[in-house]
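And now, chain A:
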Amino acid sequence: MDPAAAAAAEEEGGEKPPVIYTMENKPIVTCAGDQNLFTSLYPTLSQQLPREPMEWRRSYGRAPKMIHLESNFVQFKEELLPKEGNKALLTFPFLHIYWTECCDTEVYKATVKDDITKWQNVLKAHSSVDWLIVVVESDAKKKNKTNILPRTSIVDKIRNDFCNKQSDRCVVLSDPLKDSSRSQESWNAFLTKLRTLLLMSFTKNLGKFEDDMRTLREKRTEPGWSFCEYFMVQEELAFVFEMLQQFEDALVQYDELDALFSQYVVNFGAGDGANWLTFFCQPVRSWNGLILRKPIDMEKRELIQNQEATLLDLRSYLFSRQCTLLIFLQRPWEVSQRALELLHNCVQELKLLEVSVPPGALDCWVFLSCLEVLQRIEGCCDRAQIDANVSHTVGLWSYATEKLKSLGYLCGLASEKGPNSEDLNRTVDLLAGLGAERPETANTSQSPYKKLKEALSSVEAFEKHYLDLSHATIEMYTNIGRIRSAKLVGKDLAEFYMRKKGPQKAEVYLQGALKTYLAEGWALLVTHTRKQLAECQKQLGQIENYLQMSSLLASDNHLTEDERKRFCQEILDFANQQAESQGQKVILSMHSFAQLKTLHFDPPNAVVHVGGKLSVELTLLSQMPIPVQVDQIAIYVHFNIEKNSYRKTAEWLTKHKTSNGVINFPNEVAGFPLSRNNLPALELYEMYERSPSDNSLNTTGIICKNVHMLLRRQESSTSLDIPSGVTLEDGAHMLKCNDLILEPGINKISFKTQAKEPGTYTLRQLCTSVGKVQFVLLHIYPIVQYDVYSQEPQLKVEPMTDSLLAGIPQKVKFTVITGHYNMKSGDALQLSNADAMPALYNPEIKAVIYSNTREKISESSLRIQSSEKITSISLPVTPAYHVIEFELEVIYLPSTPESAVERENTVNKEAHRKNKEKQKPDNRMATVDQKVTIDCPWSIYSTIIALTFCIPFNAKHSLLSAGKRKYVQVCVQNLSELCFQLSDNSLKNSASCADLQLVPLNPESQQVIYSKQSIFFVWELKWTKELPLSLQCLFSVSFCPATSEEQSLSLKPFTYEFQVENFFTLYNVKTEIFPPLGAEYCKTGSLCSLEVSITRLADLLEVDKDEALTESDGYCTTKLMYEVVDNSSNWAVCGKSSGVISMPVAARATHKVHMEVMPLFAGYLPFPDVRLFKYLPHHSAHSMQLDADSWIENDNLSVDKNVDDQADSSSIRSRSSLHSAASGEHKGLPMPRLQSFSSGQVFNCSTGMQILVVPSKDDHVLEVNIT
Partner candidate 1 sequence: MAVCIAVIAKENYPLYIRSIPTENELKFHYTVHTSLDVVDEKISAMGKALVDQRELYLGLLYPTEDYKVYGYVTNSKVKFVMVVDSSNTALRDNEIRSMFRKLHNSYTDIMCNPFYNPGDRIHSRAFDNMVTSMMMQVC
Partner candidate 2 sequence: MSRQAGRGTESKKMNSELFTLTYGALVTQLCKDYENDEDVNKQLDKMGYNIGVRLIEDFLARSNVGRCHDFRETADVIAKIAFKMYLGITPSITNWSPAGDEFSLILENNPLVDFVELPDNHSSLIYSNLLCGVLRGALEMVQMAVDVKFVQDTLKGDSVTEIRMKFIRRIEDNLPAGEE
């Protein structure tokens, strides 16, 4: 402010309040003394002062601040000094300066001193202590003065005249207008002083002001207290801070006022009202929103000052100030956020204070305010910033939208047929409340004011603005990802469209919202939106969708019973209308109409034979609130033939197919996010990992077998809206059920069908027809199938036990599977008898009839007639696809010895051989296959069935001798599992020779033979005259299962035929061993003598007649070869171990052989074995029919011709074995042969004899060996 301005100030000094433009304000400093001097210095001063910042230390522990000081220098006038109790701060002079350049003592004394004194007194009078005296020195002035005093003297004078003790209140400014270092220094000193004094003054005076303000606030409970007055005071402070650029502090002042006011309102709500509040409760008459374009809204401020402000005025003003400061502070987003709070808050406060507000007034106010705030912010930010901070502003946008909407509804602008007269009146009133547009926005085209006015002007205008806002809001929400909010705004829009009868526009928004709600499972929202959508679709005439929606709603238990009924009725009405468009039906998804709970087959395994009956029972949960008359429920069935798969054969199906019969269906929960349960369950298993080397456990644990399934990302895009394009497969096969009523809740519907073609039938779809409407379940899942099969009749005959035993009566099971054949009366099985196996007729045989699924149907007795050729079993009358079972007792009789048994025995022997090869124990039973030919009524061909019988026993015989006496031993072994009773055993000589007796040495009584046990029978042979070479013997013993008491007579005995040959003893061999002469016992290692004596027991017999026999003049001899063998190698035979002797063929002829043997061990040693052979000379013809055993012997001789060779037997054997390999070539060459005697012809009477051998002293080692 130049001096001129200062002058101006001087003129209007008297008027108050001074106009306040805060920004232009500066703290006031008065200037007294030499005005011209000051004026000359002013430019430098005003420009130098703010250059350097100064730290401002403040009271109340507030943080110190650096401040660039400016000030407003005005000429000193007494009027400027505040009177007592003045609250104004802006007009407050913070410092008084007196300027002089007097350098002449006289002049000082004459004028200056008095002038300063006068000045000082005025200050004192107003108790103002913030002053400064500036003495300016310039050399120029001194020049023309003669009587020069030292410069300092004037200053000193002033100091002690005025500044007692505070000499610093007088400063010198030397040559201020020169550009010298000296002048610079003095300037700096002066400025610093000036700044310091100013700040001191601020601190002091603001402090004082704040104290007063605080005390004033404390008084607020007193009756006279007025908020508005206090408001003005604290705002003064705010202004000062603002003036000092301390916006934070300024804002704090307003926030405190804000809080204070809010508190009062709350308290008022709580009951204790302050009387001043009533000012603010005046009914709202103007609602022209916030004004944020001016730094200060003077009109509103005056209203407050004059205590005429309404609540809205106060709030508006307060906020406009906060807004201004926030924007100074570059916090526009806080503005938007605070704005929203403010608006909400005001609405609340008006409610709380029960201020009467004309309908819509607030909506206008809020709407205008929102836009004002938004525009203000846009005014101070660039696009980019705004876009980046949509999340802060979008709230205001949607609030504005909301308000405009309600205004539109209020003024009948959102209705189909525009506003009515009363709507118009209301509109007029509302517009009146806006007053005239403010000058500052008057020329901006898009001002909130204009927008509102226009929006309310016409239906079209409103629609335009409302849509613009809505779309803007939706877009913003969408951009920042607040989808739900966006959808909600969308729904408002939809409602609007619906009111405007524009359903096609509404639909998309409703669908969008519905999708979200379904996906997130908000049932109530789903229901509500569906209702709206239904209405919308109805208007759009989307019959199908509408009906589907209705069915959803009818089944929705979030609706009232009546609503549900209404929607259900909608469907039924449509379904039953006799429209001419009879043809095409409406197909809807079933899940909302009814749910398939369970399905139940009868027969439970869902398997039927051709022509069989199948019934399917559905459990349907009807979701409709009322009973529904259904024309038809149909199951569409898909048929396919899987001929060549075993799993479709009657056997498999009837046996294996699981017969739980009931299939349960998971109930799909409508309107529920499936995302939760769409994970397949883990398949966890124990894991055992063994080391490859030894099979020991290495590692165990738990593994998951379906990791791949689980780790695959599931996109849970399971939208539950109606499956579009519901279509029915054309089902050739269908299960139908007509005219029934579906009651709400559980219904059981059963379908019956008769199976036709064999194959697999899959239930694919379910369709419920109600008049023109069809509800379709597109896929029946889990898969439901039933199978139809056809089957050939069949006869099976199988033993009851695992193996049939020959000779005892046993049960055989006959199974007749009728298949497609019906058993008529007279149908019979014709068994062609085999006399080896008669069927034993038992009158009380019963046949049991089963269904193919093994349920017992009936029982009937069988008629069996047997002629000698044929047994005919007449079967009971049985329908197709049944099973007849009965048991028949049969017995297998080895009819004639030769036929069966012998044959089998030989078979048996071979069996043995094989077994041996297979190293199997020899307990295999001989078996007989008995074939039966059966003629079945359903076939011209006769069935042949083989039954296998096992012979329970196995017999062996052996010939035993004692000298000349002979015994036959038969060993019977029971190979079966059963145990038998053996009785009346017998041994017969078939070739009847009179004088042979078989004397049994066996107990007469019965014997029990247990499983796997062997029993021996012995007979002694007695005779008188010579006997034939061979005897035919027939052993027989009768048996019966030891368990069965009743001795069934029909049992044939077990027989065993065999023959014994050359059983008559010809030679007796006797062996003796003698210790060496003089010795008492044989000693190990010392030679003993061995004597073999061979004695002929009979004269010439038939058996002797062979090449060995040489006859000369009636005197017969035969050649024998003996051999001493010691298999146990206890003895060492020294010298010849074998030799040939010629034996006279006459009783009692004896031949002795001597040789030396050495016992190798001590103890009782068995005698070495002595063998005897016939020795046949080489010139013999038939060397061919030799049995294996003698062949080798022969061969071995042929190798070394001279048997008399000294080699010990062992060496012979070794060689023989050596060469036996090559024996083939020699076969059949004529050379000497050995022929063994048949067992029993030679009796060795010293077999099994032992002799004591004592150990010799010296061979201790051997001793050790044995033990």
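Keep in mind how these were chosen: all candidates are chains of the complex that A comes from, given by their letters.
Simple rule for what comes next: a contact is a pair of C-beta atoms (placed from the backbone, for glycine too) under 8 Å apart; a residue touches a chain by one contact, two chains touch by 3 or more; residues count from 1.
Here the structure is a predicted model, which is why all the values come from computation and not from measurement.
> In the complex, what candidate makes contact with chain A, out of 1 or 2?
Looking at which candidate touches chain A, I get 1.
> Give every residue of chain A touching candidate 1 within the complex, in rising order.
By the definition above, chain A touches candidate 1 via 262, 266, 269-270, 340-341, 343-344, 347-348, 351-352, 391, 395, 477, 480-485, 488, 517, 520-522, 524-525, 528, 672-673, 675-676.
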